[in-house]
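Only one protein chain is missing; all other protein chains are in place.
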């Protein structure tokens, strides 16, 4: 039951098939070397408050007590590249993940008594999910995501209805979001922004899967991301960064700050908040008294409300299926 | 599996009975004047002793001991490493050291001026936890995130200090950079959520960290002055207005809300009844025209362990009390903080999340002029950094 220690180098992993012992290198594209060789930057075509479409479906995995599959609609640049392929380098990527819930089931005998339902979350990227090949063993960022997700869900589950039991929630990410546009060198504000979009997707999908497993919740909790982006090539231009909902990092030159929330609309409460970055320079409309971080949080909540409508539709379908079996 | 569970939520729940929890909650949520078990004011920190430069083999180190006996030691080591560049030398070796700290998407491209977040590596060792358990991973990601997230500032004279923040400071030239290893060691099993202790100690250690003076110029292979006396602080000592240090490493504060109160540096018992727990990272903001003395770097919610506690049973539902005359106050009321029906004096595990207004209030208490954040940074400046 123990995980292997986090050795990135899988060469010693005898339980898997390893590649050449000499190690391999990812391909280097010639166009990448020429400065400015990359011509068409991905550009956001949506309004700042428009979200990408979310495809969410529950109950696809019959062996699990609850399951869901979530997909973000590709942003316009990616959709163009798909319909009319020119370059092998994808301009952007769109989240795809599957989520399963097993349980509630009795806790193992060795476990300590718990008066509440014990939630275990597990997030893993497929090796081919990101631009850089991921290892088979969970790395720090994947564990970190798991903790965030656990926090987000535990606030929503009515845990005391299942004493001495546990549920295992597993998310497999088949395609992750980029952290920046591929040809950009990481700049001052570089961070793993894509992870925040992934977390928002995880929260929404997990919530659907938990509902599919018929576990009582206070409300459906959905995830949303808002980001502060500056699209100007000149770093110190007067133009202040703008607030964008559901920002695809590949479509922006620089993301200054981002915030992801897990939000329950019925109670107007946040179960999980993760904000990072430089938020102080935000440009708000005149008369807006909010401070930058408040605006970011509000933006993320708006995005989560958007995701919530998709989520409740998916859960409604689940219920209809349960009521009228085929 | 089961050993891992709950590790993330502010760690071990103390074995308090529902009655004790309820008592604690009531006294901490008293409007405006919470009563803490140890008599502190809501914003007061526990007394601590601190010293720096205790480990001669490191570039910088610090030790902080809390009055309850928990101690943390942080050592910072720096190594010179070749920068992986694509555009210039096309040297696409995979990361030379194979040190995957899990920073996603570092790819083969890398920055010349910006520095890279993965150059700062942090490991946290907590007795009783495996180093890949949720708690140490979560803590190190949280602290690293604010460290590499803080970027340089233009101070009021327009001169740039530490452009690019810590990441930028690590750049030597186009082909070489420093790699910083921050090793955090907690010396005993944590008695409370160890974040404040670890964050303060890391702060002091970084403040005392020196890098040898660079003797080479430009794009040469770097070589350094071996005279330790002329070594330069990684966070330069530039005094700003009112004799405070301009550039400071960030500090992560643990803040809880109980009822309407915002409480800092909570003990384990206090966290156990919290409605919400936030980790807020701040640093000094010296930007011209900024109204606040502090800049927000990151906020993370931490799962309040109060969700996992055992509920109390109100008399009306207690089988042993059947037939006993119900006292008058045993009537459910609506708790203003949680919006749920509760019987006063009977503990209910917390459910749901936090209201946005509560979060805003907590952040404000940290950031405002003369607020807790400033106080903490000033207090840390008092520690003699030699």
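So that you can tell them apart, the chains are marked A and B in the order they are listed, and the count of residues begins at 1 in each.
Here, a contact is a pair of C-beta atoms (placed from the backbone, for glycine too) under 8 Å apart; a residue touches a chain by one contact, two chains touch by 3 or more.
Keep this in mind: contacts and distances are computed from a predicted model.
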Absent chain [UniProt protein name; select from "Ribosomal RNA-processing protein 43", "Anaphase-promoting complex subunit 11", "GPI transamidase component PIG-U" or "E2 ubiquitin-conjugating enzyme"]: "Ribosomal RNA-processing protein 43"
Which residue of A:100, A:197, A:279 or A:318 touches the chain not shown here: A:100
Identified contact with the non-displayed chain, of A:70, A:107 or A:130: A:130
Chain not shown, touching residues in subunit A: 1-4, 15-20, 22-33, 60-64, 67, 78, 85-90, 92-94, 96, 98-102, 105, 122, 124, 126-131, 133, 136, 138, 168-172, 174-176
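Keep in mind that, in the parts below, only the chains that are shown with their structure count from here on.
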Centroid distance [mean C-alpha coordinates] between subunit B and subunit A, Å: 24
Subunit A-facing residues of subunit B, complex: 1-2, 4-6, 8-9, 86-87, 90, 92, 94, 98, 100-112, 114, 116-117, 131-132, 134, 137-138, 140-141, 145-146, 148-149, 151-152, 164-165, 167-168, 278, 285, 287, 290, 295-303, 307-311, 339, 349, 351-356, 359-360, 363
In the complex, subunit A residues that touch subunit B: 1, 3, 5-6, 8-9, 23, 25-26, 28, 32-33, 35, 107-108, 110-112, 114-116, 118-120, 130-132, 135, 139-144, 146-148, 150-151, 154-156, 158-160, 166, 168, 176, 178-180, 182-192, 194-195, 218, 262-264, 267-280, 292-294, 297-298, 301
